[in-house]
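Missing here is one protein chain; the remaining ones are kept as they sit in the complex.
The block that comes next holds chain A.
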Amino acid sequence: MRDMADPATRPADRPAASGVPKIRMRGVRKAFGAKQVLDGVDLDIAAGRSMVILGGSGSGKSVTIKCILGLIQPDAGLIEVDGKDVLHMSRAEREALGDRIGMLFQNGALFDSLPVWENVCFKLLAQNRITRAQARDKAAEVLAQVGLDGSVGDLSPAELSGGMQKRVALARAIAARPDIIFFDEPTTGLDPIMGAVIDGLIVDCVKRLGATAVSITHDMASARRIGDDAAMLYRGKIVWTGPAGTLGHSGNAMVDQFANGEREGPIHMELRR
């Protein structure tokens, strides 16, 4: 079986960046009280590509994708999806856009009051696109795509291991066949082997759907596996973008320090002594 997560082979499988970016951010700013988290983020993500956003803890990675998702309203700036300004969309347009987006949360964010199959097909059921009887079959089908047996569908999320919860969360993110998928720290809390498995599944699912993927991670191995392109967020700004395969030897001192986990370099961690 071909390793779909092999970073050396992946970029060639992907369409090259076209003229109109799938997601375009310009001058996006967001502050929480006195803390300026995003300080003019400029970023283009091409359709059909997998972008990995890197950055230290508290650098604003999660805030960036929450702004795109509409979960946080930025203070200033422009965010476009397919050339449409998402910050000034009507409610109906926003809902239509939401229908095309999937999201895998860092901790899975599975609904623990619902069985796995209802979690997986939640969006399809909420939109009355399928009946509850059809949802069980659909859930089994999607669970199979992430390497889980259909019998898992009857379990509660609390009965699953961390790796299985991530896979169920991935199944939920892809069940409605979105064309943009966000991954928030997809391998956090997993052992390296399970992390690689999840990365492989992410690459496989994104490729199968032909979706545009945006991931945020600290995990360099994961970034290289799932990303076509990478961007580095530092002090609220994108300071570098380039191919994910060059992480660690990009020529940018900040990126290379971060990717190689070096203490010395232009990035200074704000530690109390």
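In this text, a contact is a pair of C-beta atoms (placed from the backbone, for glycine too) under 8 Å apart; a residue touches a chain by one contact, two chains touch by 3 or more; residues count from 1.
One rule holds in what follows: contacts and distances are computed from a predicted model.
With one chain of the assembly withheld, which option in "Aliphatic amidase expression-regulating protein", "Glycolate oxidase FAD binding subunit", "ABC transporter permease" or "Cytochrome c-type biogenesis protein CcmE" matches that chain's UniProt protein name?
"ABC transporter permease"
Decide which residue listed in A:52, A:101 or A:190 touches the omitted chain of the complex.
Of all options in A:52, A:101 or A:190, contact with the hidden chain holds for A:101.
If I consider the whole complex, including the chain that's not displayed, which of A:27, A:70 or A:243 touches that chain?
Counting the whole complex, the residue in contact with the absent chain is A:70.
Just checking the interface: what residues of chain A touch the absent partner chain?
Contacting residues on chain A, toward the hidden partner: 66, 69-71, 95, 98-99, 101-103, 105-107, 109-113, 122-123, 126-127, 172.
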